[in-house]
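Before we start, here is the structure in question, set down as structure tokens.
With one protein chain held back, the other chains of the complex are shown just where they sit.
Letters are used for the chains, namely A and B, taken in the order the chains are written, and counting of residues starts over at 1 for each.
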Amino acid sequence: MKPFSFEYFKPNNIDEAISLLNGYGEDAVILAGGQSLIPLMNLRLARPKYIIDINKIAELSYIKDTNGGLSIGALTRHREIEKSDIIKSKYPILSKTVSLIGNPQIRNWGTIGGSISHADPAGELPTLLLALNGKVKVVGNQGEREIDGDDLFLGYLTTSMEKTEILREVYIPEISPKMGWEFVELTKRSHDFAIVSVAVLMSIDNAGKCNDVRISLGGVGSMPVRAKGAEEFLLDKAINDDSINEAANIASEEAEPESDIHASAKYRKEMVKVFVNRGLISALDRVRG
Amino acid sequence: MNLDGNFRFNAPREKVWKFFMNPDMLAKCLPGCEKLEAKGENSYEAIVKIGISVVKGEYSGKVELKDIVTPSHYRLVGEGGGLSGFVKGEVTMDLEEESDKTIVKWKSVAQIGGLIAGVGQRMLSGVAKILTNQFFKDMEKELTKEESL
Partner (left out) sequence: MVKKYAINLTVNGINYEKEVEARKLLVDFIREDIGLTGTHIGCEHGQCGACTVVFNGKSLKSCLMFAVQADGAEILTVEGLAKDEKLHPIQEAFWENHGLQCGYCTPGVLMSSYVLLKENPQPSEEDIREGISGNICRCTGYVNIVKAIKEASKKIEGAGI
């Protein structure tokens, strides 16, 4: 189908964009990569009256490795993140995760800001953001503010951003090179939406005990979640097959997925166990390596 | 799509029943309800605007109340649709007393079709649950308001 009619704006800078959002309110939507928005518009599921195209705002596209963390501008394309050498070396989990997004065309145009503010519960980047303890910087009428990943996702396609705010930057705190990591997902066909996805980061102290672990789950509810019970269980414990299996069980029990045409809730719960298991084993491998 | 659930109201059953039978109250609490009109004995027409984020649509439908057993049981049978899809189904409502509180047990069976069912399948039951909970929470808010008057 063809989309409904709308008026189109292409602001030169972020202030103009915000002022347009304010002016047109509820019926205005930001257009970045368009890889999620335009399909919805073509299917007429979304019918915004005003489109604010932010692709001209070049200063929203950057990858900055600063002391203590990584700052990525909202308009940075998945492809740019995939190809970034600094991210490959210092944040390899991010490199792998974006390479799993969609397909080459989608990665060429889709943006990190768009993906995160779209908040699809099966989306790879929202799930990863939680595991990375990342946060976003948004700009609106009241100026700029930061939102922690934990406070950002509220439900299906819904974030705690105001309607008149624009996501400007994604910030990821430094990851120690000693940290093991993995991102795995279960899809029906390669590149489909994840039925279950798991992000794991883990580090082990000199005594062989886990001193930091993050396990984030996607596709198991209306938003990505951290498997807090499984994380608590693993802290201060030796990481081996037994503790990994137990952690995977706990994560599976905590998860409350819905059934749909792609997979039943029961199957998803079982897959949480399988994929948390795989994620932890792989992360452990990387720690040793 | 089969969904069911319970909701506990801090009010006696007679009161909760009256609320559920009151179309003005339903209109107020039904998420996105723009219009709820009585079209006959126990039969209504409604227009609702529902949406999550950018996905918004307007749906119109008819609902009938059947098998009414005051104050404990009734069945809602309805169908509706909009540009993005259609729905046909029924909900059985059972109101149980628990001392001075009421537990509403609801059970729904629905067929959903059209675009929203195809493309939105993986979010449908989750969104339905969220909207249902919102409805019950709003009913509770209104009940509490009335209690304190």
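Before moving on, here are some points about what is shown:
Here is the rule we use: a contact is a pair of C-beta atoms (placed from the backbone, for glycine too) under 8 Å apart; a residue touches a chain by one contact, two chains touch by 3 or more.
Please read all numbers here as calculations on a predicted model, not as lab measurements.
Under the touch definition stated at the start, the shown chains contacted by the missing one in the entire complex are A. Summary of contacts with the chain left out: across A:L43, A:I63 or A:A265, the touching residue is A:L43. Only one of A:I14, A:I63 or A:I106 touches the chain withheld from this view, namely A:I106. In the full complex, chain A touches the omitted chain through residues 1-8, 10, 31, 34-35, 38-39, 42-43, 51, 53, 55, 79, 102-106, 108-109, 190-191.
Criterion: only the chains that are shown with their structure count from here on.
For the pair chain A and chain B, the distance between mean C-alpha positions equals 33 Å. Considering their complex, residues 52-57, 83-84, 115-116, 119-127, 129-130 of chain B touch chain A. Chain A makes touch with chain B in their complex at residues 29, 37, 40, 43-48, 118-119, 121-122, 155-158, 193, 221-222, 258-262.
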